[in-house]
Structure formats: C-alpha cells, structure tokens
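There's a structure below that I have some questions on.
Complex shown without one protein chain; remaining protein chains in place.
Labels for the chains are A, B and C, by order of writing; each one numbers its residues from 1.
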Amino acid sequence: MRLVGRVAEAAFVGPYAHLAVEIPGWKGAQSGQFAMIQAAESRCFLARPFSVSDDETHIETTPGTHHAARVSFLVDEVGRGSGELAALRVDDRVHVLGPLGRGFAAAGAVAPAARRTAACPAAGVGRGGAGRLVIVAGGAGIAPLPLLLREIESRLIRSGVLVLAGFRSSREAQALCILDDGLERLRRCRIPSEVGITTEDGSFGFAGMVTDLLDRDLQPDDTVLVCGPSAMCEAVWKVCRRHGVRRAWFSLETLMACGVGSCHGCVTRVADGTLTRVCRRGPVMAGEEAFGAEEETT
Amino acid sequence: MRLVGRVAEAAFVGPYAHLAVEIPGWKGAQSGQFAMIQAAESRCFLARPFSVSDDETHIETTPGTHHAARVSFLVDEVGRGSGELAALRVDDRVHVLGPLGRGFAAAGAVAPAARRTAACPAAGVGRGGAGRLVIVAGGAGIAPLPLLLREIESRLIRSGVLVLAGFRSSREAQALCILDDGLERLRRCRIPSEVGITTEDGSFGFAGMVTDLLDRDLQPDDTVLVCGPSAMCEAVWKVCRRHGVRRAWFSLETLMACGVGSCHGCVTRVADGTLTRVCRRGPVMAGEEAFGAEEETT
Amino acid sequence: MSSRLHTHLGPMFLEYPVINASGTLDLLETADALGLDGDYRVPVAAYVPKTVTMLPREGNPTPRVAEVAAGMVNSIGLPNEGVKAFVADTLPRLLNLTCPLIVNVAGFSRDEYVSVVERVSRALADELGSDKGTWAPRVGIELNVSCPNVDSGCMSIGTDAEEIARLTQAVRDVWPTPLLLAVKLTPNVTDIASMALAAEEAGASAVSLVNTFKGLIVDRDTLKPYLGGITGGLSGPAIKPLALRCVFEVAAVVDIPIIGMGGIACTQDVVEFMACGASVVAVGAAGFVDPWLPARLAEELEEVLCERSLTLSELIGKIH
Partner (left out) sequence: MSSRLHTHLGPMFLEYPVINASGTLDLLETADALGLDGDYRVPVAAYVPKTVTMLPREGNPTPRVAEVAAGMVNSIGLPNEGVKAFVADTLPRLLNLTCPLIVNVAGFSRDEYVSVVERVSRALADELGSDKGTWAPRVGIELNVSCPNVDSGCMSIGTDAEEIARLTQAVRDVWPTPLLLAVKLTPNVTDIASMALAAEEAGASAVSLVNTFKGLIVDRDTLKPYLGGITGGLSGPAIKPLALRCVFEVAAVVDIPIIGMGGIACTQDVVEFMACGASVVAVGAAGFVDPWLPARLAEELEEVLCERSLTLSELIGKIH
C-alpha cells in the first residue's frame, strides 16, 4: 500500500536536504533499500527513488516498546522531483511506497539484521571473515550509511570498519554529520572504525577522488560496500579487481518509474549480458554480478 | 508586462481568502477592473480573473508621497486555481497581469476618479443626479466594493449610498468586514450610507435574497451597481426594469483564459445580439447593453 | 466490492469495472517487491500482463522513460520472456490469481499474432481442459496493434483498418467466440472510429482505447533524442482529453464494449471515461505511483454512483 508520511524534521546538511518522515504503516527497511517518494502536492507525475537513510522502526527503546516509524532520507536537489522534496517543511505530507529492493543484507553483503535494540548488542554474527568492512560513498551516496552503521553495530567485525567518503568540496562534506551517531555507537560497541574523506577541490580532507584513498590500502580480504554515482561505482570496482577484492557490493542508480518491477524502465546491462531490472534484482548488487569479472586493461 | 507580486497579508474573512499583494510596477486600478492572477508555483496552466478589491496605489498619505502599490483580492475557493490562491501565505509570490477591463468609472457608472487623497476630499462631482447610489453584491461579489467606496467618497452623492449584500449564511457574511473602513470614510465625508444584509438561511440580517430587499425600496432615479453571480445579476436587472431604473451597471463573470482580448474564450451574448468579449467590453457593462430592454414577462 | 459495481466484459464477470493497462502493472513482481503473500487481494478486477511476443525480447536501449508535464514518455520496447517461457512459467501462476486474465499479445506479422495465441490456447487446454467454453469467464486475449515503440508490425497494423480486420479475423479463427478478444487500438491515426469498426466487424468482442501517443523527448544536455528508442509513447493525465475524445468517437459507432484508458488517475477520470462510453476502464501509468490505485478507484466509484444515484449501466455512455 502506498503510505502517507508526515515530515517531522527538515534541515539542510550542506547542500543536501535531510528529511525525517513519520510513516504510519512502514514495515522497516534494510540498509540499501529505497522508497519511491513524492511530495503530496507535487507537480511531478511520478515518485522518485530515494535510499532509506535511517530507519528507527524496529528499535526497541525499552524492551517491548517501539519508536513510531521514523524514516530519514537525504535528498540532493538535482531537478524538479528532488527539488520539491528538498523544499518540504515540517508537517508537509509525503507519499511513500516502500521499502523496496534488495538491500545490502539481502544481497549477501552483510548478514541479515537480527532484531536490533537501541542498547549495544551483546554479540552478533558477521560474515566479514578476517577482513575489514570498507564502506565507500560519493556525494549523496552517503545517504544509506546511517542505517548501514546501525546494522553492522550488531555484527562482530573483527578488523573494523573503514568509511571512505568523497565529496566535491567541504560544502558537500558537511553531510558527514549524519554519520556522527552511528560512528559513536560503533565506538561504544568497540568496533574499530576509521573515516577517510576526500574532496575534489581539496577544501576538506584529502584532495582527490575517493578511489585514490581506497587504492592506497585496500586489502584482498576486505569487504567493500559502495554507494554513489555510477561512474564512481565502476571506478571502485576497478580498484577492487586490481587489489583482488571479490567481496564488493554496489548500490546502483538508474531511472525508476515504478520501483516494483512493473515498468521495465530501470534496466541495466549486467555481467551475464542480460538487461535486468535494478529495482528488483538491486539496487544492491555484487560487483561480479553487476560489472563482471573481465580483467581490466589498465 | 506581467508583474510579480508579494503576498503581504493573507487572512480569511469568513470562507473567503483576503490577500493583500504588493505589486511593484502596478499602475493603479479602477473599481470593477480585474487582474489575471496565479500563484507563482502553480499547478494550473492559466491564471484566473479576480476583481481588484482594494488598491492603495494612488493614495497620497502626505502630499507628494505614495503608498507602495498594495492591491487586495478576495478569493472564493471554488476549484484548483482559486484554491491555490487561497492557500498562499505571506511572502509567497503571485504573477499578476493587470489592471484589466472596463471598471465602473470607464463604463460610465461613476465619474472617473480624480486623484484621490487619504484625507476626506473637500468636494467632488458625482454623476448620480438626485438618486441614490445602490450597490448590490452577492457572495464574493462583495470583492470590488472597498475600491468602489474609495472612489465614491470623492463624489458628491446627494441622496446617499445604499449597500445591499446577499450571502448564503452568516459565515459568508463575515466578509462584510472588508467594507468597514470604506463605510467609515463615507461617514467622515458626510455621505449618508446604509447597509442591508440578507442571508439565504436567515442566520444573519434579513432571510431571503438580496433582490427581495432591493425590490422593497428601489427608486427609479437610483443608480444601481451590481457585482455577483450571473443569476443574481439577471435577477437584479429584472427588478431594475420593474422599477423603471435605467442606470444600472453589472460586473459580469465569464471564463477567461487571457483577460486581454486574445482568446475569445470569455464571450457572452449581449443585448445587441452579438457575442462580445467580456474582458474587453466589460467586465462592467450597463444593464441595457448586457441584458437588453425587452419588457419582462413577470 | 459491492454488487453495485459488478459488471461484465463480454463473457467475463468482473467484480468492478477497473483493471490495469498492459505493461503498467506486473502483479507478481509487485507483490514480491512489497513482500505480500501470493494470495493477497489483487488490486484489479481482471489482470492484463505485459505484452507477450513469439520470441523473447530484450526491449529498447536505455533510457526508457522520462517524465514530462502531466505524464511520462516511455520507450520500453516490449521486453518479455517470449510465449514459450510465458506459457511454461508465468501463465500457470496467473491462472491462480483470484481474477480473470486478459493475455496481451503482439507480433511482427499476422502469422506471429496467430501463433502466439495458438501457443497460449494450447497451454490453456492443458491447464483448464479442452472445452473452450469453460475458459470464457477466466481468460481473454487483447491484441496489441498499437505499440509505438517497436520497429515493425504492431502499430503499422493498428494504423490500417484493413490490416486490423484481417488480423482480428485470423485470430478469431483460433480464439473463437465467446472467448473475449479485445483489440487495443492506437490513437496515432486520423480516424480511430474506423479502426474500431473494422475490429468489430471482423469479430472483436471489445476494443481497448487507447495506447500511448507517439512523442519525443530531447536530451537537455546533448540536444539529441533522450530515449534509447528515439521516439516513445506519451501517457498520463496529459493525454486524458485526447483519450476521452477517442472513446467518445468510438462509442458512437460500435456496439462492443470499450475498455477505456489514457491518463486515468482519479475517480473523476473513471467517471468521465465511463460517461464517454467505456464499459471498463484501465489504469496505466498512474498505477506506477500507487499499484493499488485500480481497486481504490473502484471503491471511490461506488461512492460517486451512490451520490449521483446512478447505476453503472446508467453511467456508461451517459454523454451520448
């Protein structure tokens, strides 16, 4: 059922709009999942896909009680649809269809979420083996990370978490603040974590691309999770191949009219040569599945 | 040139939205003139015609100084276009084309406005002869009256002004408050004035139609000015004919796409048998011109 | 839904007069995407899957969709698994749905249409038994002669009244009366009424109006055609007045029922299409925003009928 959400918080983090939406009836999302959202008084015909940035649906504050479903989105204003969303104010209504698609867990990148609790979990079972979890985000691709950090805090990540985020400039890098809580929780759960930032203009963090940073110390047994523009995803996959990393997952972005498999608008050609619907088989796909394993010519 | 206005005040008077809009470049309107207006972020394709309700453009507060152009509209929410206007808030933008059309003065109903001043004018020349000025309004047809009252305060109206306003119920009748200032100024200018109110459900004033009240004491030498739905206009014209009143002017309403004579959408059949563009020859037209002089069969 | 909405489409009983437009609702995928069980309440009175062709098709290059004022333009290009996989994998699942099924078929020649329908028939004989009379309430065929997004066949048939007649006749031979045979027409013609008449005279039991209007999107960056398929089909509220005109014109000349579609997004739209002469309406692209829209519109339609004190059959064709 399409749901109606109420904007509970609306603020800008750098150039991006950060919306917290209360959505009665929302079932709870996994990181990497998305929703089709649209301002209630929209001049757009179609909804637009946005990653669930954070989701406090299933968090028990005290045993047995739940938060009201409260779902966050991070919106980069690139056109009319995103512009309308970015202009929303508290109490405005939003139409929501979701959660949709395969998130990181369903795609096999992280173990499926157990029932999470707000308190630090006693133990969890990760799939990360010996390697680190390396999370790579570009620009508004940072969106799904808060929920992702929530999920991994309940796993045992022996070698820790490395977050690499690339931005155009220090202005975009302000969006990093949406990770503060999650990183703090990792610390409390004693999961070693490190953050590396790049900006294209060097105005914050390392000057350059996020792939430069990744290239420096990627290890073959690392697990890499990637959210960002297509070009960045492909570049990251190249770096992964070069370093012998096979465990890499990518959240793909294509044009989506429906988000549920009806329109065949969102297809992309995947490694097996077929055109596949990203909204159904993705948006999270393994690197080999999406881009294939041919040797790079570089 | 189409102008851009800023909503300076937005409030409801009964069910109607009352907007005060600051419009740089506005040239000043006569009562009965209208503007094509449209919310800046509109989902409508076309602007909609609304009477200028009040206009403080040409009022000198102290000699030589002018108010910023500040134009009021009274909006009855009947569909999408009027609904968007009624939903406007302070600082929202409005596109404005106008003032347009023949107002009461240009149609010959009242003498053209001299340069008006906020202070009570020493004297003025009306055309009213011996009779009263009877202003009949129905529902949101009350809109142009504030500006009309402003205009007649500078005329010498020997036998005074009678305002008759008909509403559905007491809720709509709340809109009368927009006349308070004008009536007060008439008093200060020693122009005798009287107000008669009817409501269909009898919840305020006389129970019945405004034409009932009119029928009671209309005089042949009265000058009648009418603003309201078409059915009311025609009913008033019948009453005028019956009482031998020939000096009656009506502000007509039709569908308008352009407001400036381009589209031929706003035509109505007038007394001479032709279809005429109301936006150009009207909206204010003399009763004989609009409805003809055939004897009524009642 | 209340009996006030009960209706028939040829030999098919429909619980309410709202279905989906082919290619705009994949019921199985949607149910799965939304985590619904297999036996959830289907949101349509009859289900029309995406067009099936003889051979599997990949569809057109990307981008395939773009939003425009009050609508969208698509150039999907009829991707589908081909009739062989369709009858083997999909058809049995669709026959398990609680509503009737209208299989939408296209081909690149008359023979191909006939072959696809024959394949479907054979599969149905396996599933439902060989007595075709018993299929009538459960399965129908819609011939898509109107897709603007493929190179040959299809729309070139739909713009030629004689071709429409020949095709309808040929399919009727393998898909006999009383089985539902709807012909889905393109509005990209000078005179859609003559196309509908041709279909009716050749034995169609319904016409579906309309498929999309041929349009073009310019890439705002490169100023080249934006869609991978160069041109595409416009749908959504933008085309509603045009689609209503088509239904109005066709209803004036044919006696078979009309499945009306084109921009339906709210209950008022449903009322207008039915008033123009549609017996049943189909929700297309507006269903992308809300897959439950058809059922919701049906519920609201019932309220409108009550308010207006109209029966469904009084509403249908009220404009004429």
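Following the convention adopted for this analysis, a residue touches a chain if its C-beta (ideal position, glycine included) is under 8 Å from a C-beta of that chain, and two chains touch if they have at least 3 such contacts.
Keep in mind that what you see is a predicted model, and the values were worked out from it rather than measured.
Q: Wait, the hidden chain, what does it touch out of the ones we have here?
A: Looking at the complete complex, the unshown chain comes into contact with B, C.
Q: For the chain left out of this view, which of C:A70, C:V150 or C:L179 touches it?
A: Result: among the candidates, C:A70 touches the missing chain.
Q: Which one, C:A46, C:V189 or C:A298, makes contact with the chain that was left out?
A: Answer from the full complex: C:V189 touches the omitted chain.
Q: Given that one chain is not shown, which residue among B:G32, B:G139, B:G259 or B:P283 touches it?
A: Of all options in B:G32, B:G139, B:G259 or B:P283, contact with the hidden chain holds for B:G259.
Q: Which listed residue, C:W135, C:W175 or C:F213, touches the chain dropped from view?
A: Touching the chain that is not displayed is residue C:F213.
Q: If you put the missing chain back, which residues of chain C would it touch?
A: 68-71, 73, 159, 188-190, 213-218, 220, 223-225, 231-232, 234, 236-242, 244-245, 248, 263, 268, 271-272, 275-276, 315, 318-319
Q: Name every residue on chain B in touch with the hidden partner chain.
A: Residue positions of chain B that touch the missing chain: 1-2, 27, 36, 38, 44-47, 81, 95, 97, 100-101, 254-255, 257-265, 267-268, 274-275, 277, 279-280.
Here is the rule we use: only the chains that are shown with their structure count from here on.
Q: Using CA atoms only, can you tell me which chain is the most central one in this structure?
A: C
Q: Taking each chain's centre as the mean of its C-alpha atoms, give the chain farthest from chain C.
A: That would be chain B.
Q: Roughly how far is chain A from chain C, going centre to centre by Cα mean, in whole Å?
A: 37
Q: Which positions in chain A are in touch with at least two other chains?
A: None at all.
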